[in-house]
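One chain of protein is taken out of this complex; the other chains stay put.
And now, chain A:
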Amino acid sequence: MASSAAASSEEAVKAAKVLMVGAGGIGCELLKTLALSGFRDIHIIDLDTIEVSNLNRQFLFRQSHVGQSKAHVARDAVLKFRPNINITSYHANVKDTQFNVEFFKQFNVVLNGLDNLDARRHVNRLCLAAEVPLVESGTTGFLGQVTVHVKGKTECYECEPKPVPKSYPVCTITSTPSKFVHCIVWAKELLFAKLFGDKNQDNDLNVHSNENGTSKSDVFERNADEDLEQYARRIYDHVFGYNIEVALENEETWKNRRRPNPIYIRDTLPEEDIRQNGSSRDCNNDQEDPSAMASLGLTNPQEIWNLADNSRVFLESLRLFFEKREKEVGNLIFDKDDQLAVEFVTAAANIRASSFGIPLHSLFEAKGVAGNIVHAVATTNAIVAGLIVIEAIKVLQGDYKRYRMTYCLEHPSRKMLLMPVEPFEPNKLCYVCSETPLLVEVNTKTTKLREVIDKIIKGKLGMNLPLVMIGSTLVFEDGDGLEEDEAANYALNLEKFLAELPAPVVDGTKLTVEDFHQELSCSINIKHSFVSCATQPSEKVLEVLPELYGVVVYTYRYMLLDEFDEEKEPDGMVLTGWSAPVEKQVTSNGGNQSVASSSGADDADGIIEDLSTKPGMKRKLDEILETKENCDASSSAQVVEDYDDDDIVMLDEDPALAKKKRLQ
């Protein structure tokens, strides 16, 4: 006998063709639940390959699958217990042009189990263009959410502004760190990049030294006669000692701040003379992946090393990079799965932290911060996948009155672990699903077209291959297949200030921006702002604030940076209708060293760990949990008042059960 819920939906499920985007934490659970629920035609796209740290929750994968395509392996695993269904897997990026609007149109519903904001926004746009309903999801730790987006019926994924990468003022990173994450960003984005990365990249580290009257242009250059041990010690003294002394000379900076202590190697490791390049140590590091921890006999990544140990790890990891991985030096980019890189960054961040009186952290913790590792457990993904399927079935039945957004909580709150909320109607002012123009406030005389395209059109509006028109003049187009002269012309335009473009952009000019792949078009009204960057161009911070009614304000904030304290004023200005962005990235003069992908922090997905691009993510989770705890406390205080509201009473609070009273 067929059960009622199944009976009414069985046909819809059998006939449905669904697209799953993402075969990670949520994806594995979702594919399994879809197959069990009777879905017979499932397409799945995922770009990633399997890693060891996936195995604790992505249960379709085994140790032997490490390195293989998630989409393909997930497909094969599910076919083992449901051999008679069709699963089509794509080991590809959902942003590839093969997945165009036509491709999306063949599906009855699209289910997202994605790990970044960028791809989510992209899929949202394609679903809107193809008019295919979208069920969106995300998890972080025990928290999760499932939402339904159906064009014209509910709001789209982008009707609410999403948190976007925010800048740490450069000076917080280079001069006045106050949190461990600032030290991590410094160690990873500046010091690591300077020592082991591309030498041609802009870098805000002070590389000059007047020590010993040398006129060396860049102290990071290794002298011809310098052995590695000497070099490592010189770098140590420069970045932790000399640079701090230089910073201390600026009395203004330290008026209201704790003064940092310069740290020199002779003080931290006085007993250790420059070692002979030890053959004894090398024997520990014959394996393929050299590790400073291994050489130094440090075994516990949970342990917080003291300053001396951190200094040893610093010197040793630096030495190992130059000695064992010489070929990579100059091309390295920090990777959370690179043990030696994590060791170096942990040690450097900790030494800097001790200098600034910031508590030190273990390698395990530092790796989480540096790699923006998202906390993930199997259970939340399983619950979220179940909720996705329940919503997908409603969507297939066109039962839109019963659509729900559902939030998973860590602890019962108002006696609920899962919270259903009625979906909101579309935001008429959303630039993605309606035609509301955006407003961008910008100094048209000092801003280049390139900045507007990179930072706003791509960075904030999430377009891939944009085209920009001013009136009827095409000033820029992206993508392949351009004529050579066109391409050259566009390249020229990119470097022009807005006011100097073939069709000048002035106050009140309207730009039309389009992305053919996403089938998205929107208008941007320009407001000229008189802010000038002349005073302290090196300190300018670029910031875009999606604002009230979808308005985007683009400003140069350069002026108050010395007084600017992002702790006190997380946004430094009054925002309207917008929630504080939680992601951080270093922004340096002009060159936006975007360490952050545009992944939104609210995405709270359990499968983000591969993006070494989400600084602030860990911090964010802690804050969520912490704030939530505050809420729990207040909500329990509420219980008494709300008793009449009859939805808060518990069995164990029933007066009839005196012995079952709760002890708190």
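By definition in this document, contacts are C-beta pairs under 8 Å (C-beta built on N, C-alpha and C of every residue); 3 or more make two chains touch, one makes a residue touch a chain; residues count from 1.
Just so we're on the same page, contacts and distances are computed from a predicted model.
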{"item": "Undisplayed chain, where the name is taken from the UniProt record, one of \"2-methoxy-6-polyprenyl-1,4-benzoquinol methylase, mitochondrial\", \"Ubiquinone biosynthesis protein\", \"Ubiquitin-like 1-activating enzyme E1A\" or \"UBC core domain-containing protein\"", "value": "\"Ubiquitin-like 1-activating enzyme E1A\""}
{"item": "Residue of A:G141, A:P262 or A:P437 in touch with the missing chain, whole complex considered", "value": "A:G141"}
{"item": "Sole residue of A:V52, A:V329 or A:A503 that reaches the chain not shown, by the stated touch rule", "value": "A:V52"}
{"item": "Residue among A:R233, A:H361 or A:R404 touching the omitted chain", "value": "A:R404"}
{"item": "Residue touching the undisplayed chain, where the options are A:N331, A:T379 or A:T473", "value": "A:T379"}
